[in-house]
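Of the protein chains in this complex, all but one are displayed in their positions.
Chain nomenclature is as follows: A and B, assigned in order of appearance, with residue numbering initiated at 1 for each chain independently.
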Amino acid sequence: MPASSLAVTDVVAGYNSTPVLNGVSITARPATITAVLGANGAGKTTLLRTISGFVRTRGGQVRLDDVSLTRLAPDHIARAGVAHVPEGQGVITELTVEENLKLGLLLRRRADRAAALEDAYRKFSILADRRRRHAATLSGGERQMLVIARALLSAPRVLLLDEPSLGLAPKVVAQVMDLVRQLRDESGLTVLLVEQNARSALSIADQGVVLNLGKVVATAAAGELAADVALRRHYLGF
Amino acid sequence: MQEFVEFTLGGVSDGVIYAAIGLSLVLIWRATRVLNYAQGGLAMFTSYIALMVINATGNYWLGFVVALAAGLVIGGVVERVVIRPAAGKPHLNTVIVTIGLLILVEGLAGIIYGSKNRSFPTPYSIVGAKIGSFDLGEGASPSAIFTAVAVLAAAGLLAVLFRYTPVGLRMRASAFSGTVAQLMGVRVGRITTLGWALAGLIGALAGMLVTPQTFLYPNSMDSIFVLGFTAAVIGGLDSPGGAIVGGLILGVLLNYVTGYVGSNLPELAGLALLILVLMFRPSGLFASTATRQV
Partner (left out) sequence: MTLARNAGLGIIACVVLLVLCSKLDAYRQYQMAQVAATVVAVAGLTVLIGVSGQLSIGHGAFMFVGGYATALLVLHLNWPLALAIVASAVVAGLAGGVMGVAAARLRGPYLAGATLMLAVALPAVAYQWQGVFGGDQGLDFTVNTPGFLGASFQLTEWQGWVCCICLVIVMVLLANLLRSRIGRSWRALRDNETAAALAGLNVARLRVLAFMLSAACAGVAGSLLAMTMLNVTPGAFTLALSIQLLTAVVLGGLGSLAGAVWGGIILVLVPPFLTDFAASHGFSSASASVPIAGYGLVLIIVMLVFPAGIQGGVRRLLGPVAPAATGPVSAIGRRLARRLEEGSTTDARQEGVDKEGTRWPDTAN
């Protein structure tokens, strides 16, 4: 399957009367990782929620290749191939670990499911050991791992990761990042990665975008952003 | 001893009916967090439809199938037409909408079919079984056995559906967290309609099974509904298994009270049981143990 691009154009969106995003444009080229950076409250999570349809756009467009996702329902967008790993949540605690993972599999072809599940258990052996347990009994990091694994199991074309490192051990973070990179290179996955740790995010990303107060203040290749001292000082704090 | 066996069997055969109504309420509760007060009324209505078909064709089983199909369709239609528009309004509005629906179907049944009691056929004999001279009572009649088997089979099929099929997984995911289900591409709206439709089917089944005992009239399911509701509350509204257990406990208890103590007291006994259970388990016996972390 050819890799997909995600284009966000002049998006205006928010929760109440005042919009949180004021005309945000980001283009994620096929098979690239785009780091989305910015201070707390800049609108990063809102951006991802808008792309996946949980926040309604009031202006602008979201396109996956040449299909418009603007104002589609979240489930529709998910079926179109956008997987969203929300910020520190998303596990269904009443289901077992395996059932949570199977939810991801439902988006795949029936024939691939069993092999994909085994593959996921190989990559996330912690989950394999706990497959029959209720997700409520998982630790915070294990839950995060479960949500990431589930998103990957749905064989997405675009992956939206909202602070995936939250609560994960550095070693596991590295492992997840390696996996993301590998999926980009081998399966052409396009990734939007929201991270607080700008330095490490930029180190694996192809492109970086800095949000501030609901606007894009910088878009550049990851290396350039990391090298821009003034921008780093001002917005990224390293 | 003979009495005890008779009361117990009678209790089980009543209890499975409460269990079936309770189960249908649980299905709806899990799908939409709504308690459908019209569930009994809808079952009454499908029983009328069945009776029409049976009278016209002389074929009980055709009426049986038509009733279940009607329950399925009516359940789904109700969700789409009156429940979904109430979503997002104050929760009590949905409660009143379902009560309004109950009153509406009871009124409609009165207008269409009149309000006189009609007898209702059973597919099997209601004569109690005997082992030698030991009378097992009506609770062991072929009809009662059919009732128990039908309800337990329906419950078993639902359990299989929930636990082992993709659509069951989607239903459970939607029930526990609509947002996450959507995130995973589940069409939550359709799944919700399906939940109501299945509940309508189970309710129609309960109507077919209990109406031979109550006769058929517009309010014929009212007291059955109350007891089914009680069964679901005792078991815990999130737990299909709880509804079954709650129904059986309630059915057996009420039969003991009626048999040993007095025929006016079963309702009071039911109230006492309900209060007692809820005092110790405010969300029913089988309240989900996977508590959310706050």
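The definition used in the following text is that contacts are C-beta pairs under 8 Å (C-beta built on N, C-alpha and C of every residue); 3 or more make two chains touch, one makes a residue touch a chain.
The structure presented is a predicted model; accordingly, all values stated were derived computationally and were not measured.
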item	value
Chain not shown: contacting residue from A:A42, A:V91 or A:A155	A:V91
In subunit B, positions touching the absent partner	29, 32-35, 82, 85-97, 99-111, 114-115, 176-179, 182, 188, 218, 222-223, 226, 229-230, 232-233, 237, 262, 264-268, 270-271, 274-275, 278-279, 282-284, 292-294
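Throughout what follows, only the chains that are shown with their structure count from here on.
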item	value
List of subunit B residues in touch with subunit A within their complex	166, 169-170, 172-173, 176-177, 179-188, 288, 290-293
Subunit A residues within the subunit B interface of the complex	52, 54, 73-76, 78-79, 84, 86, 90-95, 99, 102-104, 106-107, 134, 136, 150, 154
